[in-house]
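Below are the structure tokens for one structure; questions will follow.
Complex shown without one protein chain; remaining protein chains in place.
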């Protein structure tokens, strides 16, 4: 599965296909959480697909991204194999990370995917470092840091805005403002605004409709072009919404931080429907079928992949092969 | 020395007196560093006195401050006894902290001085917490966080701006922009501007001439009045300059990060001279003499105070009196 | 009274602490919704002035808690993940812990940090599965790991009342434990160990959820080996007198500890016992491996955690092997 073609996001069909792939992947994953094939649950990306797809449509294969706890969409849109991502979620040896990372750490360094991340905000300085390295090497690669509205209040992210700005690095900060950090409304947590903050660091910042793939793509293209030409970082705030709970765990809880009306309001703005509306007549069904087939194959691959051998539980703990002392001495 | 009167900063004479006290205190301390009576050196505040005095002139005794590694000016202006501060710098039992804290940790909780601090930016959230506590108690106390331009890039400080803003707390953030964080020019380290950043968090922010005590006082009064009335935090950027090196250690090094012209330019704007110009004819000499007498007494007090007994080295390690196990068991 | 769950015990301790002392307040992420359990219902009962939902700014709100403590309040912070303690190491260890000594005793910092769900939770992987209590014992912050619901109640209440910073770890693996409580819940002094089961051949010191594993092993070995199970409850300050008394009886020591091996609390217990106490055989410890990072796949995750089989083996071997 390693020599597969990278997904083509250059045209609207390709982008719709990816939106649909992410949506279908998450639905498949939700089922596997329920069945127990995925342990620990996931943070579903459903509803936010336009951001990952719109941004990645403006990137090149050698560009790099850092992602979040809610990372499947970014990882897929940047080109990761759905079967290997799903195998990772299932903790199998065929997974992107050999089953060692799981949902929150899915990475494919060969595709410039420097990892989902379990710590809010942690990806931002990593993207800054990748951008710095590219700039020093004279390459015109950019780095994208995806993060949520919650991350706007993380010190390391704010420090990263300054580093990127003061060094004029080719970084794109993409804030996916889905209105909530878990149960906390952004309105009561984020003073000022995301774009206002970025502007305070001297970073050009725009707000984009995060339910509109094309709007996201266009804004990203502008920012990325400027960054490649040495114009420094940019900040995109994508107003979006997650249709599901924060985490699959939420399904078992009775939380009331979002009203049914609010959820319905946003569901009516489904990015998939919007993208589908732009497709040529009759194309949708074919694309859907192709995606469904790909997902079926991904599921087959993932579930056929072996569980890792517990004897290798410490494999890769050190890159130099150092074996740690075991936890019990007989 | 505990029932001394708090310094009166209500009129220009009182403010000049305090400027002169801080200046004289620092010069005295510089001498004691040289003589070895003060171990470890100090970060002299000389040149920046107008900020401490201007800000504290607008405060009440029950207001609270958090300070920095360069804290003597703030601590004195908020009313600490110069003799006890000097004794602290000399590590004597008569010191503010019984000789346990030294220059970088000088504190007098009874005066609302929550401590100098050895970690850049660390005082900011502490001031936020003090302001929160005051607000919850229904008191109209404010809290002031002093910090340097270097701290503008510390994550915890940026997070603190958000907390203060989103909770509308009575905190005043006072940035003393002296142009450098050690050797690093603010111009190459701080993207955007301090005030721009604060504004990005929705905090009213003004720039003030930090060499002008009256300008600082007036800006502080406005901000403090609004904060007491529930109007939330404010941010003051005071453009100032340190006449000495970053730390007394610097005297032994040949560093060239500041030009002689630049230093001369700022020395010509000495806040003491400016304040002196506003005094009634002939008053200056008398005030100077009074301050010199007070400093002589402070020195006498400090040097007469006992060195602490090494047997008490772990005293106060825990507030409940817990004695730690010693480092060696016979 | 009937079955009390561990999480409910934490919840009750917080409620009682808030009720008994107006200086107490609780802050953290999603605590209004009671997401993690210990704060459930507290917002309704005490209002937003005492139960404070915070933005995602661990450093600032921990520093804020320090400032509030300096102004006379008693903050309790709930952290959603053990790794968040890494983010606030400066505020906790370098500020809160040091204020008392550095100010020459002018003030303490009565701050409590509660980490419900520490250690491994199946499927949460490398960044959410640490058990970093030994780091705080090393730094000198009071460190508590309750093993039972009543201890969870009593230790958390004492932690909140304590004038110093305290970190309370509530291991994920005990959150579901329930206890039949027939007596009045009461505070448990910090620094006091508990002998869960007396024995004469070997002392097993077990930390947190591993107390239950140790009890199971003791039961399994009953008749063959008489195992004393000692729960230190507080890792710093440690109840060394209780350990010494136990070793006077048994002379043999096995520690089971869910932190990384090197410089963990297991090391400390073995070292102190070897230095100062009666040992008739080489001691043993069961821990995570050195520098462990828990892999995601459940079987790998479990393979790195100390377990019953290893303990059984260690207890048997300690009884067989005197000093060489």
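Order of writing sets the labels: A, B and C. Residues in every chain begin at 1.
In the analysis below, a residue touches a chain if its C-beta (ideal position, glycine included) is under 8 Å from a C-beta of that chain, and two chains touch if they have at least 3 such contacts.
Computed from a prediction, not measured in an experiment: that's the story for all the values here.
Enquirer: Which one, A:64, A:78 or A:217, makes contact with the chain that was left out?
Expert: Touching the chain that is not displayed is residue A:64.
Enquirer: Check each of A:39, A:97 or A:153 against the chain that is not shown and name the one that touches it.
Expert: Spelled out, the listed residue whose C-beta touches the missing chain is A:97.
Enquirer: Which of B:184, B:206, B:276 or B:303 sits in contact with the chain that's absent?
Expert: B:184
Enquirer: From the listed residues C:15, C:34, C:266 or C:298, report the one that touches the chain absent from this view.
Expert: Among C:15, C:34, C:266 or C:298, only C:266 touches the chain that is not shown.
Enquirer: Out of C:75, C:126 or C:171, which is the one that touches the chain we can't see?
Expert: The one listed residue touching the chain not shown is C:126.
Enquirer: I need the residue numbers on chain A that touch the omitted chain, in ascending order.
Expert: Answer for chain A: residues 64, 66, 95-101, 105, 107-110, 114-115, 117, 119, 122, 124-134, 136, 143, 155-156, 159-160, 162-163, 166, 314-320, 322, 324-325, 329 touch the chain left out.
Enquirer: Extract the touching residues of chain B with respect to the undisplayed chain.
Expert: So the residues of chain B touching the missing chain come out as 38-41, 88, 91-92, 97, 99-105, 117-121, 150-151, 153-155, 181-184, 188-190, 253, 255, 257, 307-308, 310-314, 317-318, 324-330.
Enquirer: Residue-wise, where is chain C in contact with the chain that is not depicted?
Expert: 83, 86-87, 89-90, 93-94, 97-98, 101-102, 125-127, 130, 134-135, 137-141, 236-238, 259-260, 262-268, 270-276, 278-279, 282-285, 290-293, 295-296, 323-324
Just so it is clear, only the chains that are shown with their structure count from here on.
Enquirer: Return the chain whose centre of C-alpha atoms lies at maximal distance from the corresponding centre of chain C.
Expert: Most remote chain from chain C, centroid-wise, comes out as B.
Enquirer: How many Å are there between the centre of chain A and the centre of chain C, using C-alpha atoms for each centre?
Expert: 35
Enquirer: State, to the nearest whole Å, the distance from the C-alpha centre of chain A to the C-alpha centre of chain B.
Expert: Distance between chain centres: 45 Å.
Enquirer: Starting from the mean Cα coordinates of chain B and chain C, work out the distance between those two points in Å.
Expert: Here chain B and chain C have centroids separated by 39 Å.
Enquirer: Where does chain C touch two or more other chains at once, residue-wise?
Expert: Chain C, residues with two or more chain partners: 55, 57, 59-60.
Enquirer: Which residue numbers or ranges of chain B touch two or more of the other chains?
Expert: 155-156, 159, 162, 166 - these are the residues of chain B that touch more than one other chain.
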